[in-house]
Structures are given as structure tokens and as C-alpha cells.
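Removed from the display is one protein chain of the complex; every other protein chain stays in position.
Right, chain A next:
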Amino acid sequence: MMMRTLSAALAALTCWSAVAIAQPAPPLDPSDAFVLSVTADAADSLQIAWEVQPGYYLYRSKIEAFEADGEAIPLVLPDGEVYDDPWLGRDEIYRTPVATTIPDPQGEVTLHWQGCQQDGICYAPQQVVLEADGTIRAENAVKAEAFGSWRAGGSAVQPALSDGTTSGAQDGLKLAKDDGLVADLSSRGGVALVLLGFFGFGLLLSLTPCVLPMVPIVAGMLTRQGGDMTAWRGLSLTGAYVVAMAAAFGLLGVVAAWSGANLQATLQSRWAIGVIAAIFVTLALSMFGLFELQMPASWQARLARRQGSAGSLSGAAALGFGSALIVGPCVTAPLAGALIYIAQTGDVMLGAAALFALGLGQGVPLLAVGAFGPAILPRRGAWMERVKMASGVVFLGLAIWLAGRILPGPIVLALWAVLLVGCGVAIGALDRLAPETGRSARMAAAAGVLLVFAGLLQGLGAALGSDDPARPLAPLAGSRQAPADDLSFQTVTTQAGLAQALQASYPALIYVTADWCVICRAIERGPMADPQVMAAMQDLVRIKVDVTDFGTEAQAIMADLAAAGPPTLVFVDAARSEAQDSRLIGNMSAERLLASIRQVAP
């Protein structure tokens, strides 16, 4: 009897409590239910604390921290409330604020936690990335983490981060941990290798005509020093000039690392392309001798007045800094590629140092000019003039190539026509050859005729409305759209659109592109038009993420894909998992593209 009364009372109690707890308030957003705070203390450790709202709890076992390489960081956590009931089972939980410490983190730390609203909902795992200084970078990888965990069959899965992947957000993609070139270099050989790489890149850039406008500036600076020029003095002057120029590039690196993809996008925006093309035209006109590029008269005067070494050194430095502004735009196209990598790291110091190294590399030939004096410069003669003319033509060509991204196709072809015919005539296509004319003049004339012919083709193409300078007569052949037809891409501009496009369970290629992306056009005409690549791409779901309108939506998608900017190609398999090292950024060869495709669609 006693027993029965007791159990009835218990049952009533259970019912009552069931009623009382039946309808908990609608669950809070997980970030409000567990408010995370992170502070860096004097010893460079990170103090982590969660404020737990009443009626919510965190699982002790679900609080975890991982280093960037996926290594778990041991955490000292206070004892939790031991919960042991028929439904929860035995578990340790925290209903009150809980704190822990990550001792002196080396680099980024990924923090995981998971909790529930009592009698309401159990949240999907939460995750943030903490930078070494305690800055919280929201990853919003909640859903993706969950998504990532179902993939493995048969045996228990690793947490998504420890198997070398990071999680994309909304669309539940599993992204391979993409290190990018910089991170790759820095993991292989540390910062030094990154800097060396960029120095080499700068050296390569110095082989482009872009450095030519600087040579007269440096030469002018040296000649004004008068007759007492020693090699040492020349070297220190040019040294100051080059270091200042490199510093200007370094500043650019700082901005790039800070702004992420935005700078690269800005550099490729419509107006920036216009301005840069205009600068190329200006440089070209200078090469053609319309005006001389040299430092302003007031600077020259000041340099002449101050013969003290400090004065002229700082003058040289100022000149170098200014020159970077002139030459910078000239190297934008290759620079944009370098900037993507810098932006990916988000590391301001590394970005600055890397571009500083690039500037130094670019200045090496100038140092040679400084050391040996202007004497090693060829005398101003016909030879030098021809080089200047040629680089002027190259500059004009670069200007047209750049402007091709923002001008209608036929106009671009018309511009090519003008340039080609102009060059052809200039080297003697229409000159009358006397019988005694030498071999070289005849060769030049023949080349000129070819150029004029090519120019006429471009002109004809322009009249036919063609928009591909490489195939000016395509409209006549009637196969203008051929490659585009075979390679139809689904174009998406929103996160939802991307998720939708990824529904089909086939391997997929996600191609981040934009109308203003210069390199993208080259990729589409080059490696993507390769017959083998096209055949391989038939097996893929081809998705074009159009970030032309660089708004919040586009940036959100790019964040999901961990893409710093177009062009980025992400390859995912049928299980929506990105293949390791398959990601392509910037320009590529058909072979490389094919290799990446094969990784997801063998």
C-alpha cells in the first residue's frame, strides 16, 4: 500500500514536472545561449569563458580546442555537474559560467563546444577560430561540422578539423584545408622561403618592360651627382631608392593582408582597370618620346642644393617611393596574383615582408645601374630608341589587353587593328624597297607586312562583331559559341543558389569568377577550352559562382568556400568533400586543371 502510494505520488510528480517543463521558451540563438568571451593575458595565454544562460547547459566533453594542424590542445576544465538520469545518461555538464585557459597558443586555435537548452533543443556543435591574440573569427561552421561528420562510413569519424579539413558554412561543403602558396611555402621552409619566393618573383618582374621607366629616373638622379660619383656612392643612392620602392610595395602588402580579397577586387574593378590602362598609355607615350619621365623640377633643385649625403639619400628614397606609384600599376596583373595569396593568409607582417621582398627583387637591376654608374647604360642612340619604342608598343598592347575586360569586343579588335597596322607601317611594311636594300630592312618589311595583315584581320573581325581577338573571323566560321556551349556552367550568385546547385550527387567544379576578373577570361580561353579538359569536365556538375557584384552575398559565398577572390576553382567529390591540394587559384595550365578534375572524377 505504502509502495503504491509512493509510486502514484512519484508518477504524479513526474507528470507535473513534465507539464511544467513541457514548453520551454523558444530556444535562444546558440551564440546568445552560450556567450563566449576570450581575453589574452599578460603571459600570452588566452582566457576562455562561456556565460551559460539559465536553463541551458554545456557538455564538458564537448569543449575542445585544436591547433591549426588539428592537434588537440589539452584543456584543464573544472569538474562539472554530474548528470545521471535515464534520458541523458551519465554526463558532466555546466549550467553556470565556465572558464578555461589555452596556454600561449602558437598560431590559430579552433575552439569547439556544444550544449543544450534544458528540455528543449541540443544545438549543433559550435566552433570559432581564435587568433593568437584572442581575436575571435566567427566560422559559423555549426552545420557544416555536423555535415562533415556523417561522411565516414563503417567506423567512427574524426572531428572535421582533425582530418585535415576545415568546414565551409551554410552550404555544408567540406573544404580541404587549403593552405595556398604562401602557407605552403611557409610550412615547408618558414617565412624565409616565402620571402625568397617573392624576391624571385620580383626579379622576374624586373625582366618586364615595367622597370624601364625607372631606368631614366635612376640615371638622371646619378648624373646629377656630378663627376665625383663613386661606385659606393651610386650604390647607396640606388639602394635608398630601391629600399623605398620596396617599402611602398610593402605597404601594399599590408593593405592586401588587411583587406583580404577586397583589394584584389578593387584592383580589378572597372575604374581601376580604366585608370591602369590609361597609365600604360601614358607610359607608352613617354617611351615614344612625347615627354620625358623624370623627377619634378623642384625635387631636382632640392637634390642639387643639398649635396650632403643625408639629404640626397632621403631624396633618393622619396624618389623611389614615388616611382613605385608609377611602376606599381604596370605590374598590377602579376601583382594581383601575388596579392590573392597574401590576402589568403591575412597575416599583415608576412604580407608586408613578402611584398617588400618582391620590391627588392624588382630593384636588383637598378642596383647594378647604381653600382656601375650610368656608364653601363647604353649611350642614347638608335639602339636605345628602338628598345624604348618596342616597350612603348608592349605598353600599348598591355593597355588594350586590360581594357578588353571593360570594352566591348569589337572595339578591342579595332584597337588591336590600329596598333598592329601602326607597328607594321612603322617598321617599314609600306616602305618602298630599293634593289640595293639590305637583308635586315627586307626582313623588317616582311614582318611589317605580316603585322599589317594581322591588323587588317582584327579590323575585319571588329566589323564582323567578333569579340575574341584570337579568332577575329569566328563569326564567319559560324562556330563562335562552340566552346561556350560544350562547357555550360550553372551560374549562381547566392549561398542558397550554390547549395541548390550542389544537390546533385556528382563531383562538382565550383568556379569563382567575375566579369572584372582579368585572369578568368584567360583561363576560359586557355586551359578550359582545351579539348581534353572539356571532355573531362563533362562528368562534373559545373557551377560558376559569379562575384561580379562584390556585395555581402558574394563575400559570404567566398567565405564559405574559403576563396580569397576570383579566379578560384574548387573541386568537390560526390560526397561534397574537397579533394586535397586540388584547389586552383590564379592562372593554370591545362595539365594542372586536368589533374585537379581527375582527383574528384577519376
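Quick note on the criterion: a residue touches a chain if its C-beta (ideal position, glycine included) is under 8 Å from a C-beta of that chain, and two chains touch if they have at least 3 such contacts; residues count from 1.
To be clear about the criterion, contacts and distances are computed from a predicted model.
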{"item": "Protein name as given in UniProt for the chain not displayed, \"Succinate dehydrogenase/fumarate reductase iron-sulfur subunit\", \"Lipocalin-like domain-containing protein\", \"ABC transporter permease\" or \"DsbA family protein\"", "value": "\"DsbA family protein\""}
{"item": "Option touching the unshown chain, where A:117, A:238, A:282 or A:596 are the choices", "value": "A:117"}
{"item": "For chain A, the residues touching the chain missing from this view", "value": "18, 22-24, 26-27, 29-30, 85-91, 114, 116-117, 119-125, 142-147, 149-159, 170-172, 496, 499, 502-503, 505, 574-576"}
